[in-house]
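Note that this complex is displayed minus one protein chain, with the remaining chains in position.
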Amino acid sequence: MSGTITATRAQTPAITRGSAFRVPPTVVLSFLVLAVVVAWSLAPGLFTHQDPVNGVTADKLLGPSAAHWFGTDHLGRDEFSRVVHGTASSVTSALVAVGIGVVVGGLVGLLAGFLGGLVDVVLARVVDVLLAIPSFLLAVIVVSSLGFQTINAAIATGVSAVAVFARVMRSEVLKTRRSVFVEASFLQGGSRTHVLLRHVLPNASRTVLALAVLQFGLSVLVIAGLAFLGYGDPPPASDWGLLVSAGKDYPTAPWLVYAPAAVTIATVLSVNRISRWLRGTD
Amino acid sequence: MSEPLLQVQDLSVAYGRTRVVSDVSFEIPVGGSLALIGESGSGKSTIARSVLRLLPRHQARASGAVRLHGTDVLSIPERRFRPLRGRTLGFVPQDPATSLNAVRRIGSQAQEAAALTGERDRRARRRAVLDVFERVGLPDAERVYDAYPHELSGGMLQRVLIGLTVLPRPDLLVADEPTSALDVTVQRRVLDLLTGLRTELGIGLLLITHDLAVAAERTDRIVVLREGRVEEAGPTAQVFTAPRSQYARDLQADVPALNPDRYRGDRVPSPGPARLELRGVTKTFATGTRALDDVSFSVPAGTTHALVGESGSGKTTAVRVLLGLEQPDAGQVLVAGEEVQGRSHAQLRGTRRHLQLVYQNPFTSLDPTWRLDALVREPLDRYGIGDRAERERRVAHALTAVGLAEHLWRRRPTALSGGQRQRVAIARSLVLRPDVVVLDEPTSALDVSVQADIVEVLVALQRDLGLTYLFVSHDLALVRQFADTVTVLRHGRVVEEGPVERVLTDPREEYTKALVAAVPRPALPAEPALGTWR
Amino acid sequence: MRGYPGFAARRVGQAVVVVLLAYVATFVVISVLPGDPVTNTLRNPENGFTEDQIARIVSYYGLDRPVPVQLWESLSRFLTGDLGVSLRSNRPVSESLLEVLPSTLTLAGAALVVAVVLAAAIAVGTQVLPRGAGQGVLRSLPSLFLSVPNFVIGLVLIHVFALQLSLFRIIEPDSAWATTFAAVALGIPVSAQLAEVLIAGLDHESRQEYAAVARSRGLGRGRLLLRHLLRPSSLPVVTVLALTVGELLGGALITETIFGRAGVGSLVESSVTTQDLPVLQAVVSLAAVVFVVVNLVADLVYPLLDPRVRTPRSTVVPREELSPA
Partner (left out) sequence: GGGASGADSASGSGKAKQGGDIVFLIDSLGDTWIPDNSAISSFQGNVWGHVTDKLVYVDGEGEVTPWLAEKWEQNENATEFTLHLKSGVTFSDGTALDAAAVVANLDYWAKGQADKGVNPIGLFPKTYLQASAADASTVVVEFSAPTLGFIPTLGYHGSILISPKTIALPTEGQADLSQVSGSGPFTVKSWKEGDNVVLTKRADYAWGPQALGKTDAATLDTITYKIVKESSLRTASLQSNQADVVFNATPQELDGLKGAGFTVATPRYLGFVHGYRLNASVAPFTDVLVRQAFQHAVDRDEILSTVYTSDWKKAESFIQSNVPEATDHSAEFTHDAAKAKALLDQAGWVAGADGKRSKDGQPLAVTLFPNPYLVTSQAIDELVAQQLGAVGFTVDLQTFDVVTYGQRVTGNKTLSNYEVTRSFIDVGTVASILTSANKGEDWFGLGESDQTLNQLRDDVAGAVDEDARTTSVDQLQQYVLEQGLFIPLEQIVQRIYASRPDLKGVSYNGVAYANFYTAHLEG
């Protein structure tokens, strides 16, 4: 080849709308909230020096103060410290739930969408069943059969999210598979596996990622709901949901409900905001 | 003369902080017409929407003055502007398919337009609507009235829209590329209708188009826009025959209809043996559509063969059969004299290596998650050609060959313009050094200036590498510039074929004649560029 | 089979399969644990029952048979419409279920109304209100609604409206006000989802060319919203609505517990803690039936709302859209 074409007028780089990297302030705030949450879960000791397990019984049920930001609980433990130390478990369990949803649901959707035919039909029925059972009901039943622990609640939550991920993944795969660039890749000599791994998966995973972020927030809530019904870890665990559900028995100390609930809401709100931002719906 | 119908003065519009229209001024006298032309993104639609006060409420800010019969429409409150809508100011949108509410019947939407006439009786309004439907040439007005938009073709919908717009007899029509979403053969009829009604009813026209030829053919004055500024303005004849600015000159040069022989000199008119051949190919889809019916044509090596025809005539299907993406029901496909049919997967892969496809739409044919260099390298990786360094070298070569500067190579397609993306697609098809490149309407999604760039790239590559092109298009003017031989398809049948010169200057079939007639011809004093084929 | 009857028959067939699979799945999940309320009580050493006594009672409930046999028997009973007897309360499941069903249906229905009304109000508000703080708040409401654990909503509503304002009595959870607030607690998360879809739809539709064309004919904002935008925007809402019916049943579990309503949710709650298999199977099947039926209806209703799918779908392959040059 020797022909080099003189660069002509169209050479000016395209100014695609929104290409200027601008993150809305609320998204920045959401990331900050998440950063705090992650920090709490990685190194709770840096944020509080009070013992989350052994309390000073004489100080039970004190209201919020400088010494105890979120007050103290029925055994005189610092509620803030309990929230901070419960973060890791709350976050991990939500991650486990999302992980199960993404991996199992994603795989099911991917196979159904990509292989089609009988595989699709069979998997579609399985997903239908999972969809037809209300997800919270499913989670409750699964957790009751696995045993009442936070990790099992997480697994149950994950199982109940499988259907959603499978559906979204399948439709994304179908969409991508029909797209022109996939056909182009076949024409360039791409094998099925190549197309699946390098084209279909990355494209489908964008939507799935946004959904996963959203599902993280939902999982926090579902696990909290399960904890509320008493399907969580034993004390002295201090997952946020457990704290709320334990706190509600002390109506004279409403901060025991409001503080962990506020932390939960802030986290889920931030996660939802980020998911929306990822999906680009604003 | 009294005050102008429309006077735009120092109009500037900004979306957020980006200014897209700057200090634009022009006038349209009562009953006059004016064309706004310019490349994509130059701000044409933005100006139209400022005049119509349809700019997105919260994002856009307009300054300057837009006077309609002397009233500044930008400064009056919506309450006072609303009576002008429809009655004084009519709007013909670009894409008829999306311009009517899909879940409501045509009739109920027409009633809204008819209400602008002040008629109170619903049945009388209905009669008025049916009248105007007949007037715009809709054959079965009653049926159209009761139909849902999706039940009508694009051309019919555009007629509906035009009819509804002229029904209240506005003083000014704003038409934003009213035909670019329509089929070639339909385009001309719609434009004829629009200009006919205009002169008949004495309506002023603000026509927006990217097609200089259309502008020249239809309007008294032209305003050429570039990056939101007026580059040149004046009476049509003046701008068209003696453009003063370089930009307007370039724009003119890029319009195929005006420069049919632009690439003549570059061509090597020494046809070799048939490189590609379709023999009696028939293809019927499961839905019963017979997309190809006994289609035969052959493409000599080193030449460009064009497939033309209106939308749905089977052009793309022919290409897909050729590439083995669809199996024909009957007939043979020969590549370099050998039959493709019944080959093993591996053999097919070998054939495809030398047979590359460039898709119509550069926005969907590139994986948005990949970077440019990876996209272009993909075929090399797949066919396992060369070592790492060799591949890098070939990729760089191909990208340079299509004129993509190195700073773009690490970008993803979403960060490129349409023209740049299509260059990537071409580079990807070239990197394997194929003999044949199939181009399925490679420029129909792009505007004229970008189209000219791409065609230039293709012509240069053919000249240098001796490539064979199969070129699908609905634009006869472009075909005339670019192709050596042509096959005209209609409803899956070959209507006519032969050398481009012959078929386009002396069409034998009615259908071909209609296609040729659809090419816009500016009603201007003849000038050398146009002389050769009229 | 071709055409609509074939389609309908296939859909109904699928629905039946789904319900049966849901029934079996519940059986399998619950049977994973070797335990049931009957043997659990009997095996408690504090009771000191003899093996013989235990065996005789267990055999009355058929719990001594192999699991596949139990499944087969329960499935064949189910197919004849017999839901069995609760292992926990010894009452026929259908009786217990019928007793609590009206309450749950009322709640779910009211919640649906609350959700739709709330969602419509929010979505229309975002279109009507001038851009600014008000609209910002409205637009973030769905997100907020989705972030608050629904038991917190319930507890707050009760504390404020029942205890502070004495609008309703906790002990009369079926009174109009109590039902309303329970419906609000249950409906809020659902309304958030609907509102999101509706807002996105309205935003999308108002950006469509036909909206501009309609405005160019002098239609005001209100008429544009009512006559043009609302109908196409609510199409996806129908689908989402059908999907959220299951969520209402699931959410009822917590809401009913908090508001002290005797409903399907609280029945499940007590059955889950005791592994009362027949009740759980019945509830799951019921939920599946409701879900399947509602979605079937949504599928059938959709064409009535959207004329584009009413005519047999055009068989053309999706074309590359011609983007305007």
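Order of writing sets the chain letters: A, B and C. Residues in each chain are counted from 1.
We take it that contacts are C-beta pairs under 8 Å (C-beta built on N, C-alpha and C of every residue); 3 or more make two chains touch, one makes a residue touch a chain.
Predicted model only: the values in this text are computed from it and were never measured.
Every visible chain touched by the undisplayed chain in the complete complex is listed here: A, C.
Checked against the hidden chain, the listed residues C:Ile57, C:Leu144 or C:Ala200 yield one contact partner: C:Ile57.
Although one chain is not drawn, the whole complex shows that of C:Arg10, C:Arg169 or C:Arg223 it is C:Arg169 that touches it. Contact with the chain that does not appear here is found for just one residue of A:Lys60, A:Arg125 or A:Arg279, A:Lys60. The missing chain, though absent from the display, is touched by one residue of A:Gly45, A:Gly63 or A:Pro251; that residue is A:Pro251. In the full complex, subunit A contacts the hidden chain through residues 53-55, 57, 60-61, 74-76, 147-148, 230-231, 233-236, 248-252. Seen across the whole complex, the unshown chain contacts subunit C at 33-35, 37-38, 40-49, 53, 56-57, 60-61, 85, 88-92, 95-96, 99-100, 155, 158-159, 162-163, 166, 169-171, 257-258, 260-262, 266-267, 270, 273-275.
In the analysis below, only the chains that are shown with their structure count from here on.
The greater number of contacting C-beta pairs, out of the two interfaces A-C and A-B, is seen for A-C. The centroid of the Cα atoms in subunit A and the matching centroid in subunit B are 45 Å apart.
Touching of two or more other chains is recorded for residues 180 of subunit A. Counting partners per residue, subunit C has 320 as the residues that reach two or more other chains. Considering their complex, residues 1-11, 13-14, 16, 19, 179-185, 187-191, 194, 199, 202-203, 206 of subunit A touch subunit B.
Within the complex, the subunit C residues that touch subunit A are 14, 17-19, 21-22, 25-26, 29-30, 32-33, 143-144, 146-152, 155, 200, 243, 246-251, 253-254, 257, 268-269, 272-273, 275, 280, 283-284, 287-288, 291-292, 318, 320. Of all the residues in subunit B, the ones that touch subunit C in their complex are 40, 49, 52, 54, 56-58, 82-87, 89-91, 93-95, 98-104, 109, 112-113, 116, 148, 150-151, 161, 164, 177, 180-181, 210, 285, 287, 289, 359-361, 363-364, 418, 444-448.
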